[in-house]
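Selected chains only, in their assembly positions.
Chains here go by letter, A and B, matching the order in which they are written, and residues are numbered from 1 within each.
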Amino acid sequence: MLNSILFSTGSDNFIEGLGSAVSGFLITFVVLILICFILYLFGKAFHKPTAETKAEEVKTEEIPAAPVEQAVTESAATDDAELVAAITAAVACCLGRSTDGFVVRSFRRIGKRRGR
Amino acid sequence: MNLIAMDFLSDLGDVLTRFVTESGFAAFFTGDGWKNLIMIAVACVCLYLAIGKKYEPLLLVPISVGMLLSNLPLAGMMNEVVLQELPENATVPDLYNIMTQYANGEMAQSNGLLRFFYNLKGIFPSLIFMGVGAMTDFGPLIANPKSLLLGAAAQLGIFVAFLGALALGWAFPNLGFDLNVAASIGIIGGADGPTAILTTTRLAPAYLAPIAVAAYSYMALVPVIQPPIMKALTTKEERLVRMDQLRPVSQKEKILFPIVVTILVILILPDTAPLIGMLMFGNLLKECLVTRQLADTASNALMYIVTIMLGTAVGASAEAQTFLTAQTLGILLLGVTAFAVSTAGGVLLGKIMCKLTGGKVNPLIGAAGVSAVPMAARVAQKVGSEEDPTNFLLMHAMGPNVAGVIGSAVVAGVFLKFLGG
């Protein structure tokens, strides 16, 4: 009886599935860790300015304008999430309430993204 | 002339008789017709969820209408293409003629509109993913690569539901939950509609409708499903953790990101190409800043056209004989399990990361790793702000959130590879 259960198609499937699941989860982690690793390289390659060098640059190259501009472009062109967060934060701060209620208005705007 | 009058009256009678006996109402009372009636009710319930409850209406409204139209008896919206009948003792030239007629669209009339869409279901998820890519900002992920780990951990539910489906299939062989069906069910836990639809299309097309309905319904239920799990698994201190501000991300990085991910992920898992390749293509169109028109079209006109067609086609595939079964119950049950376990997976890895970084990661953002962009990230924000209204986790949660999209596409690729989709 046990035999017939254990060696049915169902059990075969389960055992094979267990292998697939474990290795699949591993592979998923491997792939995402690889991307993670590459993004760390990105950070090193493209984001050298530390707090000190930045401070220096401010004096010499007037760089600070750039980040501001970039931030504006980002929030405007792509994801309103930052904007929403900022606004929500500001409003919530003022009123000392949960941000729950305020999200409604921004909801519709971001809602578009869910449209898959 | 009497004869003509009689003819006319008899014709009239025939016609009215046909009208009654061939109506859809009559069909409810023949054979399994009553099942269609239940399916119509199901479609109406789905419509209510989509419109009244605002559960992912962009997909659920078309799905519901597709389900409704294909289950109205005799409407023929899912009629298959019927080739000209093959004559008896047909020869090769006879068949060649039929082929020529087919190639010139002469049989297209027999094709139901929704069947036409359904036959294209293989390409639609990729096109939607292109549009999604053209709307997604990977900036928060690039700024905080650790997010990817959370995006991986939050795929746990997929594998648990996959094994759960296999276990159910083992316990109740009649369910017919084989490896392919189990994988399609599991992928519901990816919280990502197009990924679920593509995987199911390839592995278990008969279950397309229940799996799509479950996937989109649970995505809409993220604000209901996730918070209790998030609170149960975290301490108040953890929920109060404030995270460092994200570093600025340059446009160059945003442009390189989709290119690098495309090459790397597709080399490792070629089967992810239709998802990752198109997601990253759409994102490149957006981020490269010189193809604004293409990004706009991909994320608006094209994506919504495809959404209408895919939605109705998926809904239309909901036939009573596969939908009104114990399997659908199993799918709904396993789907919610998948969501819950994925949430737990993300939160638990978040806790570990919190420990390892000495309290620099708020575990709540792990829950956003399930995808369901941007709903899950907003849930993380909300649960966090319930403890401390001045703690803004939204941008930090967007990282795992978009990582979850990549994560579930990777899992889909793994399933397609292993199961030969």
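Criterion: a residue touches a chain if its C-beta (ideal position, glycine included) is under 8 Å from a C-beta of that chain, and two chains touch if they have at least 3 such contacts.
This is a predicted model, so every value here is computed, not measured.
The formula for the complete complex in this structure file, using the labels of the chains on display, is A x3, B x3.
As a convention for this text, only the chains that are shown with their structure count from here on.
Taking the mean of the C-alpha atoms as each chain's centre, subunit A and subunit B sit 21 Å apart. Remark: subunit A residues 5, 8-11, 13-14, 16-18, 20-22, 24-25, 27-40, 42-43, 46-47, 67, 70-71, 74, 78-79, 81-82, 84-85, 88-89, 92-93, 96-100, 103, 110, 112-116 touch subunit B in the complex. Per the touch definition, subunit B reaches subunit A in the complex via residues 56, 58-59, 128-129, 131-132, 135-137, 139, 141-142, 145-146, 148-149, 151-153, 155-156, 159-160, 162-163, 166-167, 169-171, 173, 178-179, 182, 192-194, 219, 247-253, 256-257, 260-261, 264-265, 268-269, 286, 303-304, 307, 372-375, 377-378, 381-382, 385-386, 389-390, 392, 394-395, 398, 403, 406-407, 410-411, 414-415, 418-419.
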